[in-house]
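Only one protein chain is missing; all other protein chains are in place.
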Amino acid sequence: MQLKTFVSQLLAAFALVTVVALGAPASAQQINPTANSVQEQQLLDALQGQGTVSGRVSIPDQRSADLIKPGNPGWANLHNGTVSTLSIVAILGTLGLLTLFFLIRGRIRVESGMSGRMIPRFNAIERFAHWMLAASFIVLAISGLNLVIGRAVIRPIIGEGAFGTLTAWGKLAHNYLAWPFMVALALVFLFWVVHNIPNRIDLQWIKQGGGILKKGAHPPAGKFNFGQKLIFWAVVLGGAALSFTGIMLLFPAETATPADWQLFQIIHGVVAALLSAVIIAHIYIGTVGMEGAFDAMGKGEVDINWAKEHHALWVEEVEARESRPRGRAATPAE
Amino acid sequence: MARMKFLCDADRCIECNACVTACKNEHEVPWGINRRRVVTINDGLPGERSVSMACMHCTDAPCASVCPVSCFYTTDDGVVLHSKDTCIGCGYCFYACPFGAPQYPRVGNFGTRGKMDKCTYCSGGPEADRSEAEYVKYGTNRLAEGKLPLCAEMCSTKALLAGDGDIIADIYRERVVTRGYGSGAWGWRTAYGDSVSV
Partner (left out) sequence: MLVKRRTGEATRGRLASVAAGLAAKTIDRRSFLRGSGLAVGGIAAASAMGAGFVRRAEAGRVDPEQNVEIRKNICTHCSVGCTVTAEVQNGVWVGQEPSWTSPINRGTHCAKGASVREIVHGDRRLKYPMKKVAGQWQRITWDQAIEEIGDKLLSIRETSGADSVYLLGSAKFSNEGAYLFRKFAAFWGTNNVDHQARICHSTTVAGVANTWGYGAMTNSYNDIRNSKTVIFMGSNAAEAHPVSMQHILTGKETQRANVIVIDPRFTRTAAHSTDYIRMRPGTDIAIIWGIMWHIFENGWEDKEFLAARVYGMDQVRAEVAKWNPEEVERVTGIPGEQLRRVAETFATQKPSTFVWCMGGTQHTVGTANVRAYCNLLLATGNVGSAGTGANIFRGHCNVQGATDFGLDITNLPCYYGLAEGAWKHWSRVWEVPYDYFAGRFDAVPAKGGREARSPEQNMATPGIPSTRWFDATLMEAEEVDQRDNIKAMVIFGHGGNTVPRMQEAQRGMNALDLLVVADPHPTTFAALHDRTDNTYLLPMGTQFECSGSRTASNRSVQWGEKVVDPIFEADNDYAVIYRLSKKLGFAEPMFKNYEMVQGKFSEEPTPESILREINRGGWSTGYTGQSPERLKAHMRNQDKFDLVTLRAPADDPEVGGDFYGLPWPCWGTPEFRHPGTHILYSTDLPVKDGGGAFRPRFGLEHEGATLLAEGSWPKGSEIEDGYPEFTMALLKRLGWDADLTAQELAVIERIGGGDPEKIDAVSWSTDLSGGIQRVAIEHGCVPFGNGKARAIAWNLPDPIPVHREPIYTPRPDLVADYPTREDGRQFRVPNLGHSIQAGVVERKVSESFPIVLTSGRLVEYEGGGEETRSNPWLAELQQDMFVEINPQDAAARGITDGGWVWVTGPEAESRARVKALVTERVAPGVAFMPFHFAGWFQGEDQRGKYPQGTDPYVLGESVNVITTYGYDPVTGMHEGKATLCQIAAA
């Protein structure tokens, strides 16, 4: 960006020199446009591999006035190198770490065993929003990941034709499912933001490492513990970033400049990679990683023992809330 | 095998746009798609130069390197082509291209990009040479008929040269020597890594 400004300043300065020459008919100096001709080399040297050599075109598409962007292959390198590598490392790395964790720590059990008594944790609308978010994200992530590694991994296996078909469908799915994703993201945010505001209790949770590493350690937590809050904010902020950049990329003709597209595309790729890693961890802990956790989103209610171990404060809160009306209702029956 | 290139001699180019309409004419390129365009640098100032630009058919083409579906391929003539069957219109090639060559019909869902369209060096695509299918997707295949791209063939001042890179570089070199000036083989350094030394 700075370079771009620099170059435009440089061009402006160049223009200024020539303007002075033209705008002064009183000077008898010869204006020799042939001798003054702008040189490609001179412009490229000034740009130092970045920025844009641009001019004027008569067609309305002003982007086409950009003649040469020597920096664009740099974007290609960034995309092919850093972003691809990051995506692969983030996803494979997370999977590796989780495998390792599973091997060491094993499945986190409900230590006090299942009581069989369930308490409601997420109502139907919450679960709908979550699963809409989850389902769309998974398709988005996979179809997105396909764009990064598909040509290296899948194309050799299934061949160009099928890969093309698959990816075209993937792009369609990506474009269409982005909308339910964004809707769900908004719902989830509205439903749970109150419970995800970090507070002092989270310090204790952090101190104890979430209790994940050691058996028997159960730091107190409200509806969401700090780990879940992290995931929430990662999803909300990452999702928002993906949504914004995604919309920008979805409507290229109406929005922004090519330089912005490049930036958005890189942000989209990096955030997607990181968020995918987070979500993989989230899926792990919600399924195989922890006994009883899946029920929260599966059935909408959790075993009271699981809840007491992981969300003691929330259980207290729920029980307190429930006992009051129940008491009132029960009294006349006695 | 010849290595086909374009060279725009900006000291000859007068922005007459013949290259643009010749391309439209030859390939029936629809409104809004400009496989070739003419850009004027320093418009209205002494030193002004116009340059006709399209896909330069780069060596190690950046578009090909970023294409998520690898729809690009380089022919034996050094022409960078792509398969519209495989293309998904993601736009990455546009981000990577230093010359703004990739064009997209705006007909996709949400007004996004359709399948990418660009200069084919008048040499079609992966379909059988001069077939109906090839014409429908990519336009005429002149190279298969032993003809060069129409834009260069019709250039009013013979500013736009097409043909084997060595030959057109020689023509350009000779011009520069004859006339004593030259603003450079625009885009060559970026596309091919080296320019025409005089």
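Going in written order, the chains are labelled A and B, and every chain counts its residues from 1.
By our rule, contacts are C-beta pairs under 8 Å (C-beta built on N, C-alpha and C of every residue); 3 or more make two chains touch, one makes a residue touch a chain.
Keep in mind that what you see is a predicted model, and the values were worked out from it rather than measured.
J.: Among A:Thr34, A:Gln48, A:Thr99 or A:Ser112, which residue is in touch with the absent chain?
T.: A:Thr34
J.: Which candidate, B:Val66, B:Cys119 or B:Leu150, sits in contact with the chain we can't see?
T.: Residue touching the absent chain, from the options given: B:Leu150.
J.: Of A:Ala46, A:Leu78, A:Leu97 or A:Ala168, which one is in contact with the hidden chain?
T.: A:Ala168
J.: Which positions on chain A touch the chain that was left off?
T.: 15, 18-19, 22-23, 25-28, 30-35, 56, 58-60, 161, 164-165, 168-169, 171-172, 253-254
J.: Provide the residue numbers of chain B that touch the chain removed from this figure.
T.: 11-12, 14-22, 24-28, 30-32, 34, 43-46, 48-50, 84-85, 87-89, 105-109, 111, 114-115, 117, 130, 132, 135-137, 139-140, 150, 153-158, 175, 178-180
As a convention for this text, only the chains that are shown with their structure count from here on.
J.: Tell me, which parts of chain A touch chain B in their complex?
T.: So the residues of chain A touching chain B come out as 11, 14-15, 18-19, 21-22, 31-41, 43-44, 53-59, 61, 63-73, 75-76, 79-80, 146-148, 150-151, 155, 160-161, 163-164, 167-168, 170-172, 175-176, 249-254, 258, 261-262, 265.
J.: Contact residues on chain B for chain A in the complex?
T.: On the chain B side, the touching residues are 10-11, 17, 32, 34, 37-43, 45-51, 53, 62, 65-71, 83, 85-92, 94-100, 104, 106, 108-113, 181, 183-187, 189-190, 195.
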